[in-house]
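Below is one structure, written out as structure tokens, with a few remarks after it.
For this view, one protein chain was removed and the others were kept in their places.
Note that the chains are named A and B in the order they appear, and that numbering of residues resets to 1 at the start of each chain.
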Amino acid sequence: MKFGPFPDQPLFSFVEWSLRGVGQVVFQNNPLSGLIILAALVWNSWIYAVICLLGVVSSTLTALILKADKGMIRDGLYGFNGALVGLALVAFTSEDFRAGSIPSVAMLVYLICGAAFTTMAAASIGTLLAPHKVAPLTMPFVLIGWLFLFAVLKFDAIDAGPMAKPISPEQFSDTVPYVFTTWSEGIGTSIGQIFFQDNWISGYLILIAIGLNSRIGAAMAFIGAVVGTLVAALYGGPEGAVRDGLFGYNSALTAMALGGVFLVLTWRSLLYAVFGAVLASWLWASVAIFLTPIGMPVLTSTFVLVTWLMLLGQGAFKALVPVPPAESTTPEENRVRYLSEEPH
Amino acid sequence: MKFGPFPDQPLFSFVEWSLRGVGQVVFQNNPLSGLIILAALVWNSWIYAVICLLGVVSSTLTALILKADKGMIRDGLYGFNGALVGLALVAFTSEDFRAGSIPSVAMLVYLICGAAFTTMAAASIGTLLAPHKVAPLTMPFVLIGWLFLFAVLKFDAIDAGPMAKPISPEQFSDTVPYVFTTWSEGIGTSIGQIFFQDNWISGYLILIAIGLNSRIGAAMAFIGAVVGTLVAALYGGPEGAVRDGLFGYNSALTAMALGGVFLVLTWRSLLYAVFGAVLASWLWASVAIFLTPIGMPVLTSTFVLVTWLMLLGQGAFKALVPVPPAESTTPEENRVRYLSEEPH
Partner (left out) sequence: MKFGPFPDQPLFSFVEWSLRGVGQVVFQNNPLSGLIILAALVWNSWIYAVICLLGVVSSTLTALILKADKGMIRDGLYGFNGALVGLALVAFTSEDFRAGSIPSVAMLVYLICGAAFTTMAAASIGTLLAPHKVAPLTMPFVLIGWLFLFAVLKFDAIDAGPMAKPISPEQFSDTVPYVFTTWSEGIGTSIGQIFFQDNWISGYLILIAIGLNSRIGAAMAFIGAVVGTLVAALYGGPEGAVRDGLFGYNSALTAMALGGVFLVLTWRSLLYAVFGAVLASWLWASVAIFLTPIGMPVLTSTFVLVTWLMLLGQGAFKALVPVPPAESTTPEENRVRYLSEEPH
């Protein structure tokens, strides 16, 4: 979908591509969605908004320098992993996770290089998955996020910070009961955590940014967050982790990916997406415990794992209607295209 | 091989497919083999037999709902990973590993969803491996088994049990000497451990179930178990672990896979299979130690790893005669087919 308020000049174009990159974190190829997401970040902390831009600019610029496909650059597909690497590095090395700290110069260089590296990783993982018509999703971010976070701990020139944020259900008390705000805040923060925003209002703002481009997208993100939170509550997950949106953010992304973006939305794929959201919530706990001994956060690894395992074999299941990544636009358009092709 | 005592009715057909699924854990596409394996489980504990059926039914039903290939469903190829996930979840969360405990309702839902997820994972891993004519083996089970076992520890609604079973050689005493029963029980239990049965009589019953469909298969399983046990003894593995069949179950599966199922059985592939069994025994210890800090069992990961590493490159070695997974039936038939095609 071409969105056109920007004059046809190099600098404006680059700004537009970068904003689309911000939107692509939640599958929205729309600069206005990206802009509102940045506003949602500013609401929580201007530092995160600046770092998000820095990340998306670094990886998009790297793609330009390496002469990658212009269409993909324009759609922000080389930008979103860079944005996430920047956010993750600041979030997990800041004294205060919620507000974020201004990074040192050494950290800035490190962060910019990490974001640039996602461009190469995106091309590589994309190459491996191309024959199977499955997208790299946020795997470049997860991989490079983990690798760059580990190393941080060992270089004197980078202040690793306290890694103060609880990153595993083990670190929460089990005795706190669920109350209304567990739900109202937990669901909003689930959307916020996609961008490392521990702020439920920012989360609902991001939901609006999604809905602006695709109502189905926003609905699936909301359903995913609700399902993830509900499953955690039913299975006795700690209240603090539920309220922090930790059980929900992978579920929200998984529900969006399976419910309309990479599968045509039908009753069957809706159930499939809900099942994926259930799995993503359980497996967030699983991967968190796996990573505890090495002190690493889960990032969006559970979303990638569940979505890949539910999409790679899509050709074997005639009950599903795949949308090849290169043809996917919005859930609405994907569905219209399918209905117009099918004889009824 | 079509086995025909079942009338041609939907329910009977489904029972047959499920029994074939149980047999496919040890590469036997034969409902009678599956039935005898279930009897071997009942001999040890009726709980495991019921859970095994529950797992195979969940994953086979999921394949039907998703409209997977009928031929593969009929052959039990969507069932065996589900059976193993069910068994593993009960085995490692029971107070008493050997007898197993009746799972709670929350655990039952969890287990059924885990088994259903193996169907999607099998299709996905199958898609990735299809160009290389190598089967997913039990990788869907290993992956989902690990992911689902981790999460268990963190949900209040599921009683994780004591994880009482020693799962690593480190947990055994080094000072016990080998005696006759170390061997007689260790070899039988090696076969039993494929189904998490810590019972040597069940193991020999399973060997009979295999032999009923393929004598070469039973012979290779036996050779693999002997080689795995022997290597562990020669290299000073702890007596308790040897007697428990822990060094042998991956070797038994590896020897079967390489000795007749996916390579035509010749003198060369026999030696190749024995080498694989040696590697699988050593590497069981290796993976067990790798997983110790996070308290996870090895499952059949060593079998999958060694077999994949020895099969993926089969096209590069003219000394081997590959059998594509889609054409493989029994070692006997694979060999006859090869001999009839080759000019001598």
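Just so we're on the same page, contacts are C-beta pairs under 8 Å (C-beta built on N, C-alpha and C of every residue); 3 or more make two chains touch, one makes a residue touch a chain.
Small disclaimer: the values here were computed from a predicted structure and weren't measured.
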Just one of A:Leu53, A:Ala68 or A:Ala285 touches the chain that is missing; which is it?
A:Ala68
Touching residues (missing chain, whole complex) on chain A:
65-69, 106, 110, 113, 116-117, 120-128, 131, 143, 147-151, 153-158, 293-294
Sites on chain B contacted by the missing partner chain, in the whole complex:
131-132, 169-170, 174, 234-237, 275, 278-279, 282-283, 285-290, 293, 305, 308-320
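In the analysis below, only the chains that are shown with their structure count from here on.
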Turn needed to bring chain A onto chain B - CA fit, degrees, nearest 5:
120
